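Structure, as structure tokens:
All protein chains but one are shown in place.
Labels A, B and C are assigned to the chains in the order they are written; within every chain, residues are numbered from 1.
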Amino acid sequence: MYSFKNDYAEGAHPNILQRLIESNLEQHPGYGEDAYSVKAKQLIRQQLAKENTGIYFVTGGTQANRLVMTAFLRPHEAVISARTGHIFVHEAGAIEASGHKVITIDSPDGKLTPEAVEDILQQHSLAPHMVKPKLVYISNSTEIGTIYTKQDLTALSECCRKNQLYLFMDGARLGSALAAPTGDLTLADVARLTDAFYIGATKNGGLLGEAIVINNPQLDVDFPYILKQNGALLAKGRLLGIQFYELFRNDLYLNLARHANAAAARISDHVRSKGYKLLIASPTNQIFPIFPNTLIEDLGRQFQFYPWKKINDQHTALRLITSWTTAESMVDAFIAAIH
Amino acid sequence: MYSFKNDYAEGAHPNILQRLIESNLEQHPGYGEDAYSVKAKQLIRQQLAKENTGIYFVTGGTQANRLVMTAFLRPHEAVISARTGHIFVHEAGAIEASGHKVITIDSPDGKLTPEAVEDILQQHSLAPHMVKPKLVYISNSTEIGTIYTKQDLTALSECCRKNQLYLFMDGARLGSALAAPTGDLTLADVARLTDAFYIGATKNGGLLGEAIVINNPQLDVDFPYILKQNGALLAKGRLLGIQFYELFRNDLYLNLARHANAAAARISDHVRSKGYKLLIASPTNQIFPIFPNTLIEDLGRQFQFYPWKKINDQHTALRLITSWTTAESMVDAFIAAIH
Amino acid sequence: MYSFKNDYAEGAHPNILQRLIESNLEQHPGYGEDAYSVKAKQLIRQQLAKENTGIYFVTGGTQANRLVMTAFLRPHEAVISARTGHIFVHEAGAIEASGHKVITIDSPDGKLTPEAVEDILQQHSLAPHMVKPKLVYISNSTEIGTIYTKQDLTALSECCRKNQLYLFMDGARLGSALAAPTGDLTLADVARLTDAFYIGATKNGGLLGEAIVINNPQLDVDFPYILKQNGALLAKGRLLGIQFYELFRNDLYLNLARHANAAAARISDHVRSKGYKLLIASPTNQIFPIFPNTLIEDLGRQFQFYPWKKINDQHTALRLITSWTTAESMVDAFIAAIH
Partner (left out) sequence: MYSFKNDYAEGAHPNILQRLIESNLEQHPGYGEDAYSVKAKQLIRQQLAKENTGIYFVTGGTQANRLVMTAFLRPHEAVISARTGHIFVHEAGAIEASGHKVITIDSPDGKLTPEAVEDILQQHSLAPHMVKPKLVYISNSTEIGTIYTKQDLTALSECCRKNQLYLFMDGARLGSALAAPTGDLTLADVARLTDAFYIGATKNGGLLGEAIVINNPQLDVDFPYILKQNGALLAKGRLLGIQFYELFRNDLYLNLARHANAAAARISDHVRSKGYKLLIASPTNQIFPIFPNTLIEDLGRQFQFYPWKKINDQHTALRLITSWTTAESMVDAFIAAIH
């Protein structure tokens, strides 16, 4: 049965595997000093339009989030997140384990606004009895497939700078956001408007890997120590370097994300054309069609997916995720199965 | 101006000061091995109707809460609390700083129910991506003056045991709860129905001090190390021992709480008799009368208190707190000022 | 039996108790905002010859040390300490529990030198695989009774500034150091030469209390949050304020330390006059006479003390500690018992 459960079910883009084979017996220094890591950082910096930005390759998103909070925050400083934020829901308390409270904002579209952030600041003014909000965590694309526009991100960035808050973007699915047809952000915009963010490879064609980018030079101090201390520094750093080297040569990163988004859009379009609704308007590779339970049962005989939310006794919203390698034929088959 | 802002504005009951003076030049072993600490624990154990319960004296409530969570929980285990819980709002992230997430329940009366707790368990079933709820934190009396009845606590205790959760009661204001006219819990009940709790002296006549009581022997392992490591073990432990020794001789602890509750009840009764409402039905020493803003302005010329909540453009709820030493004359004066 | 085991066996200087009684029914704001805390800080600042230094009262030495490390250090930053340092030996791993490694230096006299510190820096140059030494922890007087001269401390201070290390002095027994006949440091010197230190009251006439002084303004940021988060902020902060208010009025602090030192010196002098040796040359209230075991057995029938170190089969070094309230008569009795 073909799975639309997630975007990390397969391995990696063939270019990455090919490079692993070709480079296999080259001797390289360890711990991220290898030539592939060095070159990959150069390729990324070109797209950031920044020269001295700190870039660090790590193995996963929870690790990236925890490292950033650990490095940036003093013990009493807290994080502001949407209630749907990955750090609040699905990271087993990683941020709290590193000592920091996650303050949440209820947000139907999974995004944060300056108003909501400033409201949190007001609620936390009773120093020193309450935590001190210090870092705003956003995901782009969000955990429910929505994206930040340049206007959204500019407003939030200004709010953060005005209030001396750090702005950090979880980019586990940054590719899908940047490649979204309704999006207008570039990597250079993200680098300009945030203090730090990460570029996810695991969910966009890599075997593993997230590239943490630290734009604020005051925060880019001694980060390698934090990596090492948290067990995030691979001896064979070449493995991570090669992922990003291949993804950032020839625009592969955005092309793979476009493929995933297009597959999702084809399904969304068909869902609407058949008269069904989508729970959330998502231009990315996560979509949430609302189907009758009987249809869901039929689809479940051919495909794997997660139910997302009960709508009423007869209807449920599904979560479908497409990927960098979702086969056209499977999209066709899924569409055909919607009756 | 007389203050109704809190119950820790004055020093200590004279018996305590007297004992400090009388014992001053006695030599005692340090770190809680002194004769007063030993005797105080015996007095408390008598009321608990338990022989081998672990009792540990510490200097404050935030410290007590943090110590307990640090000692009882593994890193991935989380705490369930009412959203009004002191640990969630007013401890500067102490629990998160010790590594644990605080999961909240919206509760209008500040209390937790078995249903609400089990709902949280269901929401956190996606192991290992979510934290594991392990300890239920309740306050009695709560942060808004309400109390648990024996029926409430029995139900919650059964729920916790069924679900392998620890039940911990924050007793910063346990005296006011046990002494409340509508209450039916004894110290022995609390000891029987919880895994641990603490008895607050700071807000009930002591200079400082909370007595952590660990009822569950599996949790009473190596706790002194946790005290020492967290800087909670006083060299002159006699200072804490003397607080509890005096408070638990001759029923002083409950008598002081009765005094505070009675003062609050006199004000509440008068508020109602004048046709004003109370935001919350509280039988303890925290009350929340709703007054016209003009009256509040008048009262503010004679008394200190905190505004609690805006009710509408003309009315605000106040928080008034009485204490073990609130003067009758001041209650009279306050009542007289309500017109 | 009279105890020479430690300097915290009795209560507090009577002035402190008297003030507790006189102020008992005054209403004061909580959490260190009371008038006694405010005035005590003014008195201390006068002796520091500094105006805006941060001063924070806490309940004990382990707490003070842990708070300072927690507030000052990032996760990968480590502490340098003598192997005899209290933080390394007798604080149950408090510093490590707050995340920081303690790097030790073997030092026969319990003191650190610039050479030893720079040696540690050289040994830790392999970034990011090793911790980054960042704070130099010294005790004065040390755990074995020795003291830093102005020359010692100046040299260490210059070394720290040159190497961007923080210099922190544990002053659990700072009184005995400042009052030592061979000492030449003043509180103002200590404030000028360190980044932070604390003034211990627990072992010099207070019921409890250490005054953390932060001289480096870059380190004096948001410290009250750290206090609160670690359960170190007393609701009735007046209790701490009163200790320091009384100790720093009328030179009581130094006078009490002089009393303790003098009592120890009388014993030391007699030990030497009887032909016995002292293990360490200590000008403070901790002394280490070497006695035949038969004499120790005799002394042990009248006095309590700790054996410190076996010298040979017939001889053992004792640790004797005198205090702010050691009775002359007991010193006489002890001297008389040395035969």
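We adopt the following convention: a contact is a pair of C-beta atoms (placed from the backbone, for glycine too) under 8 Å apart; a residue touches a chain by one contact, two chains touch by 3 or more.
Computed from a predicted model, the values in this text were never measured in an experiment.
**Q** May I ask which residue of A:77, A:91 or A:246 touches the chain that does not appear here?
**A** In the complete complex, the chain left out is touched by residue A:91.
**Q** One chain is left out of this view; which of B:23, B:53 or B:70 touches it in the full complex?
**A** B:70
**Q** Kindly state which of the options C:91, C:195, C:210 or C:246 is in contact with the chain not pictured.
**A** Touching the chain that is not displayed is residue C:91.
**Q** Spell out the interface residues on chain A facing the chain that's missing from view.
**A** 2-3, 6, 8-12, 14, 17, 20-21, 23-30, 58-67, 91-94, 97, 202-203, 207-208, 225, 228-236, 238-239, 325
**Q** Residues on chain B that touch the omitted chain in the whole complex?
**A** 70-71, 74-76, 127-129, 131-132, 222, 224-229, 233
**Q** Touching the hidden chain in the full complex, which residues of chain C are there? Just list them.
**A** Interface residues of chain C facing the absent chain: 75-76, 78, 89-93, 96-102, 126, 128-131.
The working rule: only the chains that are shown with their structure count from here on.
**Q** Note whether the interface between chain A and chain C is symmetric in residue numbering, meaning over half of all numbers used appear on both sides, and answer same or different.
**A** At the contact between chain A and chain C, which are copies of one sequence, the residues are largely the same (over half shared).
**Q** Can you compute the centre-to-centre distance for chain A and chain B, using the mean CA position of each chain? Integer Å is fine.
**A** 43
**Q** Approximately how many whole Å separate the CA-defined centres of chain B and chain C?
**A** Chain centres of chain B and chain C, defined by C-alpha means, are spaced 34 Å apart.
**Q** Return the distance between the CA-based centres of chain A and chain C, expressed in whole Å.
**A** Going by mean C-alpha positions, chain A sits 50 Å from chain C.
**Q** Which parts of chain C, given as residue numbers and ranges, touch two or more other chains?
**A** Answer for chain C, listing residues that touch two or more other chains: 225, 228-229, 233.
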